[in-house]
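Right, subunit A next:
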Amino acid sequence: MENLAAEQSILPVFVFFGAILLLVATMLGIASVLGERKQTKTTDLPYESGIIAVGSSQVRLSVDFFLIAIFFVIFDLETVFIFAWAIAFFELGWHGYLAVVVFILILTIALIYEWKSGALNWGVKSQTARKETS
Partner candidate 1 sequence: MENLPLVPLIPFVSAALLIATAGRLPKMVVGLLGAGSIAAAGLLVLNIGIEFLRDPTPMSIHLWTWISINEFKPAFAFYLDGLALVMMSVITGVGFLIHLYSTEFMQDDASFSRYFAYMNLFVSAMLILVLADNLLLMFLGWEGVGICSYLLVGFWYQDPANGAAARKAFIVTRIGDTSMALGLFLLVAELGTLNILEVAEIAKERWEVGATIPTIACALILGGGLGKSAQLPLQTWLPDAMAGPTPCSALIHAATMVTAGVYLVARNHELFMMSPLVMSAISIIGVATLLLAAFTALNQHDLKKILAYSTISQIGYMFLALGVGAYSAAIFHLMTHAFFKALLFLGAGAVIHCLHHEHDIFKMGGLRKKLPVVFWSFLIGSSALAALPFTSGWYSKDEILLATWSVPTLGPWLWAGGIAGAVLTAIYSFRLVFVVFWGEAKTIPDKQPGLRMSAPLIILCVFSIVGGLINMPLEQVFPSQTNAHAAGPVAWITMTIAIVGVLVSYLLYLRQQINVEPILNKPALKKLRYFWYSGWAMDALYDRLLVRPYKLTASLLKTELIDRFYNLIVESSVASHRALSITQNGKLRTYAINLVVGIALLAAFLTGIV
Partner candidate 2 sequence: MTGTDFLALSPIIALAVGASVLLLQIAFLRNLKLTTGITVVTFLACLFFLFYITKLNHQTTPLLLVDPLSTFFSIVFVLCACITTFISYEYLKNRPGRNDEFFLLVVLATMGSIVLTYATHLASFILGLELMGIALYGLIAYPHQDDMSLEAAIKYLVLSGASSAALLFGFALLYAITGSLFFPDLLSGLASPEVAVGPQSPFWARQLILLGSALILAGISFKLSLAPFHMWTPDVYEGSPAPITGFLATISKGAVFAATLRLYVIGEFHNFPTIVTGLTILSIISILVGNLLALRQENIKRLLAYSSIAHFGYLLIALIAAGTLTPNGISAIEPSAYYLAGYIFTTLIATGLIAAISSSNNEENANLSDIAGLFWKNPLLALCLSVSLLSLAGIPLTAGFIGKLYIFQMGVEAGAWLLLSILIIGSGIGIYYYLRLIFSMTTDPSSSRSTLAPALPVTVSLITLTILVLYLGIYPQPLMEYLLWNT
C-alpha cells in the first residue's frame, strides 16, 4: 500500500529533521556555555575587522528599480510558459497554438498598458500621466 510506503519514506525525513535541530542546538548551546564574554570597544561593531560603515543603512532607493525588477520577473516567467509550449509544440497542435496566441495577446496588451502609462520611463511617469488626465 502506498500509505505504508509514504510512512517508510517519510520517517527518515523526520529523523533527519530532528537530527538537524539537535545539532544546531548543541552547537549554539555549547558556544554559549563555553564561549568567552568580553565587553570592549569593538564588541558592538558590525565587523570586528574591515571598514566601519558610514551613514544610515536605510537608504531610499528609487522605486523604479523594483518596478524594473518586477517586469523582469513577470516577462521572464512568461518566457518559461512559452518554452514549455514550444517543447510540446506538435503534440499540442492548433489547440495549444490558439492558447499561446491568447496568452501572448494578453501579454501584449499588458505591455501596451505599461508603455503608455509610462511605467517603462525612468522617473517622469507621473508627469506624463498628469498631462493626459488634464
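How were these candidates chosen? In short, all candidates are chains of the complex that A comes from, given by their letters.
Here, a contact is a pair of C-beta atoms (placed from the backbone, for glycine too) under 8 Å apart; a residue touches a chain by one contact, two chains touch by 3 or more; residues count from 1.
Predicted model only: the values in this text are computed from it and were never measured.
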item	value
Result, touching chain for subunit A in the complex among 1 or 2	2
Complex contact set, residues of subunit A against candidate 2	1-4, 6-7, 10-11, 95, 105-106, 109-110, 112-113, 115-117, 129, 132-133
